[in-house]
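Every protein chain of the complex appears in place save one, which is left out.
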Amino acid sequence: MSTASTASAPAATTAGTTNRSRLRALSAQAWLVAPALIFLFIFFVLPLVDNGQRSFVVGDNHWSLANYNKLFFDRYYLGVLGQTIGLSVVVSAICLVLGYPLAYYLVRYAGRWRSLIIFLLVAPLLTSIIMRTFGWRVIFARRGMLNNFLIETGLIDAPIHFLNGPISVIVGLVHVLVPFMVLSIASVLQGINPRLEESAQILGAGRTRTFLLVTLPLSLDGIGTGTILVFMLTCGSFVTLLLLGGGSIHTLPLLIYQQFNTTRDLSLASAMSNVMLVIALICLYIQLRFIRRKGVKG
Amino acid sequence: MRRALKSMPLLGLHLYVIAFFAFMLLPIVVVVLVGFSSTDYIVFPIEGFSLKWFWRVYEYKPFLQSFVVTFEVAIVSTVLAIILGVPAAIGLARSDHPAASVVMTMLLSPLSMPAIILGFALLFYLSMLGFGVSLLSLIIAHTVVAIPYIVRTVAAVYRSLAPSLEEVALILGASRWQTFRHVTLPLITPGISAGALFAMLLSIDNLPLSYFFGSPGTSTLPVVMLSYLENQFDPAIAAVSTLQLAVAVIILVVIERIYGLRGLSAA
Partner (left out) sequence: MIKFPRRDFLKATGAAGAAGLLSTLPSGAFAQNKPDRITVTSYGGVWETAIRDYFVADFKKRTGVDADVQLGNPNQWISQVKASPNKPPLDAVVATAELIIEAGRAGLVDKIDGAKLSNLKDVDKRFVDICEGWGVCFDYGAGGFGYHKGRVKNPPKSFVEFVDRTAKGEWTASMMTPNWNPATLFVIWALNDVYGGKLDDITPALDAIKRMKKNCIFWGSVTDFLTHLSSGEADIGIYPDGRVWAYYDTGAHWIDFINPSEGGVMIPVAIMKPKNAPDIAWEYINSMIAAEPQAKFAEKMNYGVTNNKVVYSDKVKPRITPWDKTRFPPIAEIGPHLSNWIERWNKEIGV
């Protein structure tokens, strides 16, 4: 009984309610949301107002749009912007493709191995990033494990340059971010009754059709969560880029780190972070609208 | 024959999972092995076996001290984020109000702020408020970034549940609190666990926020590890990572023994 209405859940809530109870529900909702909203207003929005102002001050207290002019009209900085978003899209897509089957396995087949799988998933996050990078260096180096293996098996003739380029950066990022995708999807899949899939199959749908028509739409919220988290985390990461990319890939967080650490140009750093915040928020909003619409229509 | 054909995809899935974890564990195995190295420099494959780096971790006081601070901050900030985030997620998840997406975006926005900028801004702001460089400031900063994870994962799980379950409980005479306690909460637990796990893991690994609030009593493990590594490139860091893993295993085993298998694995 419960499972049948799962798909159209959000629509059902609103269907038969009168305006008055809707209003009451809204004020109840407001009370639930208020504490978190107030907390973030005080400790997130207010501190950043100051930061926002700083980005318009250049040199000795002199108001200017120079920073933004540079970020939006200089070809180099536009490229950086593109690379930041491009990298996030690629990493999110790879995490989704790699993570979904694992999430499915975790929920449906793992049985008593579940805890072990979860532990193995999060283990990379528990080791220092610098040592983890060292691990990848050992594996990817010109005379490293992977190249040795590929040469011995005759798959390649000369060692491949994996390090200090996009390959090692993407591998390094996927390695730490895929758990966020898997667990986000798994926590939603968990709520889907397996009988729903069984019924679909009994009614004659093949495995693929069942997956595409039943399982996938129902887990869309999990996919959305996972994609948002991975996208945002990639957008903001710089340590992996720095350590595995050898500086060959330029993204906004990496430049922000440079401004902070080397040039001490906090005005430009603030402008970059504001640009990033706005772009990320737009992506976030679009993603949320998309999931919401899809979810409601089921 | 048909049966074998049918189980083919499942076999494929099993093989995929094994290959996947080989990928996940490969660099970690390197790290753990280096932790047991007997040389004073970092080299792989290791040239000899020894436990001396674990002794070094024990001996070098800042490691142990920051270990405690790190877990304290991670746990307290995650609990705070749960208290603030779960109601917000429930309030927003099923709302079709036009403002809902905007509010949700707002609650998730700390995800999109580069942590180094947030840390810097918060240091000045909290110092102005008089909190200064303290454990409280550190916890506030970590709570700000933990909230989005809880809100997002709980909202996703809650949205995928049937509202009829709660409605039935209410019709049967349960109070709102009872309904939440006995119906809603158990059902959204996978979301809370996943979100809490994310929040804790990222808190434990967070450098750019913790860095600005470091003091002799409030430096976290990543801060201490980075400052150690920059000046002394030896296997002690690998030993710390190995210990961190060991602590995680122990916590996991204990939780499992006490609360049964379903607890965490529901995530």
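The letters A and B name the chains in turn, as written, and every chain counts its residues from 1.
Note that a contact is a pair of C-beta atoms (placed from the backbone, for glycine too) under 8 Å apart; a residue touches a chain by one contact, two chains touch by 3 or more.
Nothing here was measured: the structure is a model prediction, and the numbers come from that model.
Colleague: Thinking of the whole complex, not just what is shown, which of B:Met8, B:Leu51, B:Leu136 or B:Val253 touches the missing chain?
Modeller: Within the whole complex, the residue contacting the unshown chain is B:Leu136.
Colleague: Based on the whole complex, identify which of B:Ser95, B:Ser109, B:Thr153 or B:Thr218 touches the chain you can't see.
Modeller: In the full complex, the listed residue that touches the missing chain is B:Thr218.
Colleague: By the contact criterion defined above, which parts of chain B meet the unshown chain? Give residue numbers in ascending order.
Modeller: Residues 39-43, 62, 69, 72, 75-76, 79, 82, 120, 123-124, 127-128, 132-136, 139, 181-183, 185-186, 189, 192, 211-212, 214-219, 223-224, 226-234, 255, 259, 263 of chain B touch the chain that is not shown.
Colleague: State which residues belonging to chain A touch the missing partner chain.
Modeller: Missing-chain contacts on chain A: residues 76, 130, 133-134, 137-138, 141-144, 164, 242-248, 250, 254-255, 257-265, 268.
Everything below uses one rule, namely that only the chains that are shown with their structure count from here on.
Colleague: Which of the residues in chain A come into contact with chain B in the complex?
Modeller: 1-3, 5-6, 9-10, 12-14, 26, 28-33, 35-37, 39-40, 43-44, 46-48, 50-51, 98, 101-102, 104-105, 109-110, 112, 114-115, 117-132, 134-136, 138-139, 175, 178-180, 183-184, 186-188, 190-192, 207, 218-219, 221-222, 224-225, 228-229, 232-233, 235-236, 238-239, 252-253, 256-257, 260, 266, 269-270, 273, 276-277, 280-281, 284-285, 288-289, 292, 295-296
Colleague: If we count contacts the way the header does, which residues on chain B are in touch with chain A in the complex?
Modeller: 9-10, 13-14, 16-17, 20-21, 23-31, 34, 42, 44, 83-85, 87-88, 90-92, 94-97, 101-118, 120-122, 124-126, 140-141, 143-144, 147, 149, 151-153, 155-157, 159-165, 187, 190-191, 193-194, 197-198, 201-202, 204-205, 207, 222, 225-226, 229, 237-238, 240-242, 244-245, 248-249, 252, 256, 261, 264-267
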